[in-house]
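A protein chain is absent from this complex, but the other protein chains hold their places.
Let's look at chain A:
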Amino acid sequence: MGQTFTGSAPMQRQSPLRHFSNLLYRRPNLYLSLLLIPPLLWFGAIYLGSLLGLLWQGFYTFDDFSMTVTPDLTLANFGALFNPANFDVIRRTLTMAVAVSIASAIVAFPIAYYMARYTTGKTKAFFYIAVMMPMWASYIVKAYAWTLLLAKGGVAQWFVQHLGLAPVLQWLLSAPGIGGSTLSTSHLGRFMVFVYIWLPFMILPIQASLERLPPSLLHASADLGATPRQTFMQVILPLSVPGIAAGSIFTFSLTLGDFIVPQLVGPPGYFIGSMVYAQQGAIGNMPMAAAFTLVPIVLIAIYLAIVKRLGAFDAL
């Protein structure tokens, strides 16, 4: 490497720009800090600063009678998270996040598997775009589309009637825990919307992990006498676990923090996100809202610790 020669021509008059760029070349640390200062200022001051400020507010006291916040430090807000009512909100959200992650993995796997193993060239590119487009397409419009689909007299009902599935739907909706009076006011409907919206986030990591699977491994398995079923269960599936775990990070944390879908589809009852929104807005209890935001952070941290053991971070 060595020193640059560009700065060592004394008879040439140097423009200020050239002088400056030479200075940066010789002083890499100065160059690095000039590059880093603007993003660090933005993220350090604006983003991390407000995150820490928010956490700090969780310790403030909210007076129920005067509806005001005083900066007296207390742990009461975090303790209140374990009230039966609040704990119910957390449990409901967590159950949904886990169910959505499992269902997404099941629906995503065949798509990812087909994409990785049986498509090449143009078809693979087509599949890739066909998964990326719904992933990036407007979140709010996708949620809106589902309110249209599930509405009374809407598309879902039309299909159910014409396929003669009405009794099946009635049976599903009467099931305790997942049912409701109609599809758009049931846990089942909300669950379907969540699975739909986060599905692409599951497909792509699984596809990437299957893509890395060396074909020689599968040939070896077949040569050693495994049936296709055995190869799938004992070679392919275990090796795709990091991809599934990576995808589930997205489906889990995105469901955990959502408050638009629970508002539009499904039975009444708060989710963590809607609780935070209501606490800071209608109720005006910022400390409680701040305490509630800690719940998804802690749950996601625990979840990350679990999936890290499954190798999810190598598959991201």
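Throughout what follows, contacts are C-beta pairs under 8 Å (C-beta built on N, C-alpha and C of every residue); 3 or more make two chains touch, one makes a residue touch a chain; residues count from 1.
In the analysis below, contacts and distances are computed from a predicted model.
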item: Name per UniProt, for the chain absent here [options: "Lipid II isoglutaminyl synthase (glutamine-hydrolyzing) subunit MurT", "NADH-quinone oxidoreductase subunit C", "ABC transporter permease" or "Spore germination protein KA"]; value: "ABC transporter permease"
item: Contacting the left-out chain in the complete assembly, out of A:Val98, A:Ile283 or A:Ile297; value: A:Ile297
item: Which of A:Ala99, A:Val241 or A:Leu264 contacts the chain that the document leaves out; value: A:Leu264
item: Among A:Pro28, A:Pro84, A:Gly121 or A:Gly177, the residue in touch with the chain that has been omitted; value: A:Pro28
item: On chain A, residues whose C-beta touches the chain left out of the figure; value: 4-7, 17-18, 20-22, 24-25, 28, 32, 35-36, 38-40, 42-44, 46-51, 53-54, 57, 107-108, 110-111, 113-115, 117-118, 125, 127-142, 144-149, 151-155, 157-158, 196, 199-200, 203, 218-219, 221-222, 228, 231, 253-254, 256-260, 263-264, 272-273, 276-277, 280, 286, 289-290, 293, 296-297, 300
